[in-house]
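Here is the structure we will look at.
All protein chains but one are shown at their positions in the complex.
A, B and C are the chain letters, set down in written order, and residue numbers restart from 1 in every chain.
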Amino acid sequence: MSTRHQFEYVGTRPIRHDGMDKVTGRAAFGADFSLPGMLYGAVLRSPHAHARIVSIDTTAAEALPGVKAVVTGRDIAKTNKKVYLGGEGALDLADMGDNALAHEKALYHGHAIAAVAASSLEIAQEAARLIRVDFEVLEPAMTLERALAKDAPILHPEMTTGGKPLEHMTGPTNIAARMEIKRGDVEAGFAEADLVVEHEFRTPMVHQGYIEPHATVARAGADGRIVVWTTTQAPFLVRDACAGILHLDAANIRVIPSEIGGGFGGKIPVYLEPLAIVLSKKSGRPVKMVMDRDEVFRATGPTSGCHITMKLGAKRDGTLVAASASMWYEAGAYKGSPFGAAAMCALACYNIPNFFVESHDVVLNKPKVAAYRAPGSPMATFATESLVDEIARRLKIDPIELRLKNAVASGDHAPYGPKYGPIGLKQVLEAAQAHPHWSAPLKPNQGRGVACGFWFNAGMNSSATVSVDSDGSATVVTGNPDIGGMRAAQALMVSEELGIPVERVRPVVADTDTAGYTDLTAGSRVCYATGMAVINAAEDAREQLRLRAAKVWKLEPDQVVWEHGEARSLIAGDDRQPMTLATIASTLAKTGGPIIGRASVNAPMAGPAFSANICDLEVDPDTGCSKVVRYTTVQDAGRAVHPSFVEGQMQGGASQGIGWALNEEYVFNAKGAMENAGFLDYRMPVASDLPMIDTVIVEVANPSHPYGVRGVGEVPIVPPLAAVANAMRGATGVRFGQLPMSPPRVLAELEARKEEPAVALSSGS
Amino acid sequence: MARVFLSNEMLSGTGGLDVLDIDAPRVHELVAQLVARFPRLTPEMFDRLAVAIDGEIHNDADYLPLAADSEVHFVPRIAGG
Amino acid sequence: MSAIRYEAPTSIPDAIRLMQADPAATVMAGGTDLLVQFRAGIKRPSAFIDIKRIPDLVRFSIDPNGLTLGAAVSAAELGESVEFKRLWPGIAEAAALIGSTQIQGRGSLGGNLCNASPAADTPCPLIVNHADCVIAGPEGRRSIPVEQFVIAPGKTVLKAGEFLVTIRVPRPRPITADAYLRLTPRSEMDIAVVGCAVSLTLDTNGVCTAARVALAAVAPTPVLVPEAAQALIGSRLDEDALSRAAAAASAAARPIDDKRGTIVYRRQIAGVLTRRAAAIAWRRAKGGN
Partner (left out) sequence: MVTEVSRIHVDTTINSEPVEFLCDGSQSLLSALRDEVGLTGTKEGCSTGDCGACSILLDGRLVPSCLVLAAEAQGRSVTTIEGIAQDGHLHPVQQQFLQHAALQCGICTPGFIVAAKALLDAIPNPTETEARYWLAGNLCRCTGYDKIIRAVMDAAAETQKATV
């Protein structure tokens, strides 16, 4: 499939079609939807981080005037069949169901125990407080160390270690799985190295931080038909998950996605939907459930905190010869951390002949983790890029030169096995090196850090239809909620294929009954995979238009060609005027009927994307406070369909990464409850914390896509953790292994430095 | 003959053999041969894995053709966030 | 459960009557602390007595005696007064640091004081400026120095039926200026890990003749640190004076470990902020600003 390089519309920056609604407040998000006769739901959540549910007494709650239905784990038979939606371990139906509503045990503080539907939210909340639960409180495991201890409290007695367990990993355990990837002879590799650097890294549990809380309305009809209006990244997954968890037929469930107020992976699982459906079935009324911010933090998927020990070996000239890493990822209450992706991403930027990486998925009494933008990769890359930076400093080699020397290119084998196709890591690093930021002078107390990063980008299934309307405009219908400007990009693709201005294309996000099956809005896949279906569907429509013109002109199909939105006859000396799309469209009925192009794909993975970031950080030596004063992000997009939204992904990912590096963390108290479950003390970056974030888009075409598109949504969050940490190293001389690098931690290290001036690797404490 | 690289989890089922050449027209037949030859490798194991053919990774590769010199890797499925 | 009532008295006597009739009712100015605590179930009043319809509570004036500030005047409205910012830059800095622009559109200095958070921003600059709190209640009015107003976290001297109506700040004496600094990990939208207010009076040669230093978030209540003030008096804020003042501040700090900071860190920062705030106040007093 040849990749196209010249474009008329793709690459321009039209105003997004749903923009007017969003800047005027008309756009409908999850909580904006209501139905007449609707009840309001509230959830009773566990006050204990680890407890057996002995009994639940709902009589007082059910007696409260206005209460119409109460549901507990008893009402939903546990699913036992192992169904992995989307293929990933994290989306095990049985775990997702038990997480949505506990059966035998409360496994984290905030775990849903019961839910109530009532005529007002206040009554539902009051009723939830009246539910009496008899807990047998157990000791919680709140840290990796405690969860791995010999005498650790066991969350799932029946669980055994999957994947490639070591011999001793038998019997009751909190290690849900272990995996390893290796190449060459790692001992020999380290023996050959002139310099070996090793360090311990710890990153905290952090949340995606989307501003829109989860919100759902469910209506179960007497006929068994169920309609769910919800804010989600994955309407089809919500349909199938609810069917599986509630033992219903997916054919009877229709999921209608609202506009989505951010997700970053956190709105892939189901939380409220199954509860709202059961409450609606029990009460016979539609039920609306909206989480408050406190619930979003305590009970929806953050990403893993983790502990990584990594060692890198290099020759004097900077060639990396050996790497070893041991990674421990928090899964939260159920198996399913991104421990596998982490191991595969850790060394993905470099050709390292000898490596051994082992990675573990560890359950403990914290919220069940969910995907957070390139799940697992930011933490693993924080370790690798910190040590690569340390090697460059020790060998006095320019940090970008050292990376270029070891960077992977087309034909090299990825650490997880397959050969890379055409990839843009070297071009990205060269663009970063050439950027004025890299050579700009630094002021006192400032440091500069560079880091690069990788993500796979998913493919999966997508469907699209493109219908030509009588006025010559077109409607494109897909099943992906538009989380970051996707409608505008899809319209650009249809414009390109049909040759009509982008304003003449209406992009529509449909629901599970009106769109062909489409996998989730995630994995950086929508512009790539759904885009591929949109292009093919537009081509299908264009082909029908071309044949229709031939029919009208009574010519053979191969005597007519389609160019710039018009059918043209190829007959020499032919005086026929080209037939515009509008002309053909205006007589569709007479010439044969409507024209609808359709296509579906199961796309291969979207070609890996690489990014490099440069960060300047200023540190106040007296207080340990730090501020990002300049930031540049360079990324290979393959082909930027709508550059503004590619830049937006790059800037947003950088901002989340900066927050992760400097201030964001889950703080738990001794009882295992989160202490900072709100936007005041869970410190995400605010506008005055950040400079402008400069972006450079590199375009190394991805051969698997007709326009060369790669995924762009996730890799932006991968480099910043290390870029900020390397800048901190430059500004303070301290190599931080633990995130976040909050002011108290920075000042403590600076004070310790005052006693012994020699630069030493600080332990990860 | 496609050159097949097995993933780490499979090695316990193949007595440590991690690379082998298999003649099969499509991935579907290739997996069938592996399962027949190594009893401890089960079809369920392969359901949860993606297949890379000459660098292009497919979640559902059963009916994809294999060229004579294809390089095949089994890789965990990744959806992403 | 009976619904919570909303009352909006238009006079101070009406407000007092309402409070006496229903001791479980609570006074509300901006509500930016109160309503957060109410939604979190920490406070469960029987009624909200909104005092923003009482003219004296939402007015402020500056005259030769100084500032007369209604307890419910929003920080944003106060912050628009050029005269106020000129006379009391330290108080202005603190008021401009509370929460966000939105929060300052509601939050008042009176409310900040009545919420009595150990980490509150505006009590310290009011203290170093010798402000007074005018309290109205069943027995009439009384006035007390602001440093005596907060007695424990979340607790003030207000007795049943009493509420804060006015904050009075005497006009600064000649060659006098204040400053307020706080440490927060984020540049905005944060709660002070440590806060420090300093007011200095100089003579014509720049020698400090009077000083007051107050710290936030290092003790159950805002803390006056006379030892730090003594270290500054008589000096031109040379390095030695600043170091001694900083050491005195660190020594006076009795912080706790919490999610926002450790004991060691808060003690250290108390010294750093005292040194920096004193230097700013000195520059402002000398007119360098």
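By our rule, contacts are C-beta pairs under 8 Å (C-beta built on N, C-alpha and C of every residue); 3 or more make two chains touch, one makes a residue touch a chain.
Since the structure is predicted, the reported quantities are computational estimates derived from the model, not experimental observations.
> Over the full complex, note down every shown chain the hidden chain is touching.
Hidden chain, whole complex, touched shown chains: A, C.
> Pick from C:P9, C:G70, C:G99 or C:P255: which residue touches the chain that isn't shown?
Result: among the candidates, C:G99 touches the missing chain.
> One chain is left out of this view; which of C:S81, C:S187 or C:T209 touches it in the full complex?
C:S187
> Can you say which of A:G479, A:G652 or A:P740 touches the chain missing from this structure?
Final answer for the missing-chain contact: A:G652.
> Looking at A:A49, A:V388 or A:M684, which makes contact with the chain not pictured?
The single option touching the absent chain is A:M684.
> What is the set of subunit C residues that contact the non-displayed chain in the whole complex?
Considering the whole complex, subunit C reaches the absent chain at 2-6, 8, 28, 30-32, 35-36, 38-40, 47-48, 50, 52, 74, 76-77, 99-103, 105-106, 187-189.
> I need the residue numbers on subunit A that touch the omitted chain, in ascending order.
Residues in contact with the chain left out: 13, 15-16, 18-20, 22-29, 31-32, 34, 208-213, 259-264, 290, 292-293, 483-485, 642, 644-645, 647-649, 651-656, 678-680, 684-690, 692-693.
Criterion: only the chains that are shown with their structure count from here on.
> Using the contact definition from the top, classify how the chains connect: line, ring, star, complete or other.
Its topology is that of a line.
> As a quick test, compute the distance in whole Å between the mean CA positions of subunit B and subunit C.
The mean C-alpha positions of subunit B and subunit C differ by 69 Å.
> Express in whole angstrom the distance between the two chain centres, defined as the mean CA positions of subunit A and subunit C.
43
> Which residues of subunit B touch subunit A in the complex?
Checking each residue of subunit B against subunit A gives 5, 7-9, 11-12, 48, 50, 52, 54-60, 71, 73-81.
> Using the touch rule from the top, collect the residues of subunit A that touch subunit C in their complex.
122, 126, 294, 622-625, 627, 662-663, 667, 675-676, 679-681, 683, 685-686, 688-689, 742-744, 747-748, 751
> Spell out the residues on subunit C that touch subunit A in their complex, using ranges where they run on.
1, 40, 183, 185-191, 193, 259-262, 264-265, 268-269, 272
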